[in-house]
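Removed from the display is one protein chain of the complex; every other protein chain stays in position.
Letters A and B name the chains as they come in the text, with residue numbers starting at 1 for each one.
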Amino acid sequence: MKVIKIDKNEWADGVEKLHDNYRLIGAVREKSYHIFATLKPGQKPEMEYVNSRISPKYVIYPQSEIILECSMDENDEDYKVYHEPGDKNYEEKAVLGVRPCDADSLPLVRRNFDTDEYKDPYWLQAFETTTLVGLACDAPCPSCFCTSAGSGPYNDQNLDIMLVDNGDHYLAEILTDKGEKLAGAAGWDKDTEQGAEDSIEKRKTGAESKITSKVNTDNLANQSLLDLYDATIIWEKAAFACINCGTCTYACPTCWCFDVQDEVHGRQSYRIRNWDSCMYPLFTHHASGHNPRGTKLDRLRQRFMHKLKYYVDKYEDGIQCTGCGRCVSLCPVNIDIRRICNMMNSYDPESCTCEVTAS
Amino acid sequence: MKSYTEKIKEISKGLLEEGKVDMVIGYRKGSVPLMHQPFFAQNQQEIDEFVWDSNCGLNLANYVTDRQEKIGILATGCNSRNIATHIVEGKIKREQLYIIGIPCKGMLDRHKLAAMADGPITTVEEDEEKGTVTISGDGFSETVDKTEALQQNCSICVHRNPVIYDELVADEVKEQTRDEVDPYAGVKEIEAMSPEEKWAHFDDLLSACIRCYACRNACPLCYCPLCFVDESKPQWVGKSIDPTDVRTFHFLRAYHCAGRCTDCGACVRACPVGINVRDFTKKLEKDCFELYGWEAGMSTEQRPPLDTYKPDDPEEFIK
Partner (left out) sequence: MKNLLEHMGIEPERLHFSWISSAESTKFVDVATKVTEAVKSLENKEKKFVKTKPKVA
């Protein structure tokens, strides 16, 4: 790994140059919070935002996306023959200032879209053409718990470049070939002064120490699936409060479920993939009319069991969560994944009790 | 508010001990600021978790829909009006409920305060004597008048005391009158716009909508077993985030609430992206007041105006 130094004015110049080769996506202010959006030439990404409202997963996996289309006109060659839309755009793009927790969600989501058996062409093409320029996070939110969820404010494992804000300049770790290429295109190549790596390390320790809330996950794999499933003490109160909206799932960087809908307009038919949410009554509603998750409790339990138990058991690689804290701060009825996770982790099936933490 | 909380606990204890109710619905303290959790208590340990302050802004009427138990429920002015609406619409029986009335002083606007703050808020403190609210976090602390920190629907509220209750937790608070506050100031601002400006205003309002349906699901009126947006045969409205479909969802939902909406603000409070959903619903609330002299949920006897026919119903729109 190479570390270079990018003065902040060189950063701005480099970003301008990148417009020639990349579609640039960065955090911009939208009303009272930040979202990730395509930057126009001259527009600077905001780097000092505190967690975008909704995770930037939609850069690769849009909330609604036309995946197939066909004509409904008998005279056309593609009459009722679905094909990929001709205007799909997989140009090279770069996400500037993405946070490590959001980048760390991508390999988790990839497990759904890239298996030996099935490859999702839309997700994979979008992913492969994306270069991630991350910014190490020095100002975590009170609801963040990345350090205990397999991520961290300075986690560079899933970034192509990681920037570390060092006053008047960024220290940039060039982590992959994609990152190397982007740095080259931007003209960033200045060597760092002595001690750069030490100062990254020092800042990392400082940032990590700011994250005080955590989840305990060590015992999740040992718990019996059925015991957790039946643990009324975990689910009853949360399910009562839950209004079954999709806020948690739509804000989440690791939720991947989708639903496919057809729409016909005039003589054209479109097949659209939309994000789905396990909170919705139609989620897994069978054509027969039966729904294996027919109640609010079933649906709420599905979300947490998926992230914190089924996923843990299936992939043996930790939880399906990177601790970004969005669901914690956005849930309108304060269902807190940290609390649920700690309850699941500490559940004792003998006494049907668990440790309840404040957060 | 401490006195409210203590009184709530005391009443709840009595109700459960005497077996008058099977559960009491209130709030427990949330794990993040400005956000308490709707919660039901069935024993002393759970009663101890009850809390009441200016962060109880959802609508508890939403939690009694079609329930069979005997329920004690906390009810502010707007919440009690939605309970009355529920009774009229057959979603719960009056005999099932023991309504613990809460004279309400308004709820804090979590979106407004978050926008005011210079970073994530970690603590919120209310000084009841001074009438101020202090929000603080890492490196900042700001104190504002509570009147400025209130949800918009609360600052213009003219029914702060519950309209039906079995017992009050405190003396009634002074009501604001329509001379003191203009409940329709926001609506009038939009009414003064040209059609193009109005269209652009709502386009901008809904641009951030992610169709999570938090507004709909937080609303006690939205209890349909299958919402029109979820229906697929026929499919009334597309399910993507196409702007036409998003707008169709919002304005049709507003129609379904016409004459039933109490302007409780739960929809706005629940919205993760801070959309003022009330820009739709408040217009219909105003129309119902002006055309029919109707305010929703003021009694358990009368049915809402769009649910009934009277020969003298206004019909100026028919040419």
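One rule holds in what follows: a contact is a pair of C-beta atoms (placed from the backbone, for glycine too) under 8 Å apart; a residue touches a chain by one contact, two chains touch by 3 or more.
These numbers come from a predicted model, not from an experiment.
For the chain left out of this panel, the touching residue among B:Met116, B:Leu168, B:Ile190 or B:Met298 is B:Ile190. Among A:Tyr22, A:Phe36 or A:Tyr270, the one in contact with the hidden chain is A:Tyr270. Touch with the chain omitted from the figure is made, among B:Pro220, B:Gly238, B:Gly265 or B:Pro304, by B:Gly238. Of the listed positions B:Tyr223, B:Phe251 or B:Phe289, the one in contact with the omitted chain in the full complex is B:Phe251.
Touching the omitted chain from chain A are residues 62-66, 263, 265-266, 268, 270, 272. Interface with the hidden chain, as seen from chain B, comprises residues 187, 190-191, 195-202, 238, 240-245, 247-248, 251, 254-255, 280, 283-284, 287, 317-319.
Basically, only the chains that are shown with their structure count from here on.
Averaging Cα coordinates per chain places chain A and chain B 31 Å apart. Partner chain B is touched in their complex by these residues of chain A: 30-33, 35, 50, 53-54, 63-64, 139, 141-143, 237, 240-241, 243-247, 249-251, 259, 261, 263, 272, 274, 277, 280-282, 328-336, 338-339, 358-359.
By the touch criterion stated above, chain B contacts chain A in their complex at residues 30-32, 35-40, 58, 62-63, 111, 114-115, 119-120, 122, 137-138, 207-208, 210-214, 216-218, 226, 230, 235, 238-242, 269-274.
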